[in-house]
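Of the protein chains in this complex, all but one are displayed in their positions.
Let's turn to chain A:
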Amino acid sequence: MSERAARVEQPDERGDPLVVVDELRSYYESERLLGGKPVKAVDGVSFEIRRGETLGIVGESGCGKTTLGRTLVRLEEATDGTVRYDGTDVTTLSGTELKRWRKNAQLVFQDPTASLNERQTVGAVIREPLEAHSWGDPHSRRERVYDLLELVGLAPEHYYRYPHQFSGGQKQRIGIARALALEPDFLVLDEPVSALDVSVQAKILNLLSDLQAELDLTYLLIAHDLSVVRHVCDRVGVMYLGKLMELGPSEELFSDPANPYTQSLLSAIPKPDPSAPFQRLPLRGTPPSPRDPPSGCVFSTRCPLKIRPDIEGNHDLSRAQWEAIDRFREVLRERDLADVTFVERLRERLGLSTRFTPIPTVAEELLGDVSFPDSVEAALSRAVDRAAEGEVSAARAELADALGGVCEREQPVRHDVGEGHSSRCHRHLEAYADADDVLEGEDGVGGVLEGL
């Protein structure tokens, strides 16, 4: 015990990066044989994980956080970019080198039931990594498994039981013991408690942090539960549609989020501290498909702080006007990406009824009650005509040209917004820092992004 404590205290080991991720991309090929676009699950993500820290990755489901974790432990192949582990690029390892490296980095799975082979005894499950790496002799392996069982809070007599005989929390302990068998330095925890009862979650999280202190582990914790992340992580990254939107120290990110997406996410949870300085922003709609991410900023389809363009003739549109336009464009977007069969297209051309409401009707419904300046009106009616002819993509392009702003045109770059704190958003540029225009009419407007 005392040896371990001494190891933890060594200061020189702490702080320098263990894992450096640089412009990592991980795409899934389309299931369709021809013409499908790849799913960009992870699309140009860069960060580093320091020795001994816990880095949290949060985001809605489908944002690519799980793929990111799996790519880091080489369960998924990286499409592009590098992952340096202790200086070595692990994305190019193969064969025995890869096998040797795998000892360093292990994954703890989300669903403990699904990740344990139910036909193996617990002893066999935990022993298997040791056998795969010819670790010691059978006797010492057995001893090691006993030690591991005790380490994760189980008992040696569980050796000859089957996973089926354990509760969810106990199964996750078995999964953790298996991950620890080869004495890794780095663990990717893929939502390790989200499949468990609430009463058990805290116990598993405590176990993980005890293990971290005892074994000097480095964690990447993937979660969608923000409160879990806030309590456990040193730093947190926020992912949306394959991009890292914001990365910063845990406390700072929660108390003073810089990115509109992070703000929206945090707005969704009941605020523990009502005096928190940031503005509550509603998170509307659902994320678009990662197969067709929006151009420019990936969050631009849902962003409440989206930067609006200047309209010809210097008109300022009201919030109601913009919302009507956004809704209409969203319909066009969905219509464009929907799988429309050839016959349906034909029926639409011929003016026959299809499963879709005709675009002019939709436009009438969404835009009819609102009046627009002439230039906007003209752009909208051109788009409606185009869409009615079946050229939905052209209609979308038309509207993007006339009404899309910088958020749709350009990908935001990373801005440093504090000590070790960065965010991707055009709002961090001097020219767009003032968000009053879009927040007009919201309750308690003003000073939203002050201090950025």
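Note that a contact is a pair of C-beta atoms (placed from the backbone, for glycine too) under 8 Å apart; a residue touches a chain by one contact, two chains touch by 3 or more; residues count from 1.
Keep this in mind: contacts and distances are computed from a predicted model.
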- Item | Options "SirA family protein", "ABC transporter permease", "2-hydroxyacyl-CoA dehydratase" or "3-phenylpropionate/cinnamic acid dioxygenase subunit beta": UniProt name of the undisplayed chain | "ABC transporter permease"
- Among A:Val20, A:Leu151 or A:Val200, the residue in touch with the chain that has been omitted: A:Val200
- Of the candidates A:Leu151, A:Leu182 or A:Ala394, the residue in contact with the absent chain is A:Leu182
- Query: Which residue among A:Ala132, A:Ala213 or A:Val413 touches the omitted chain?
  - Reply: A:Ala132
- Against the hidden chain, chain A presents residues 70, 73-75, 98-100, 102-103, 106-107, 109, 111, 114-121, 124, 128-129, 131-134, 137-138, 141-143, 146, 153-162, 164-167, 169-170, 173, 175, 178, 181-182, 200, 203-204
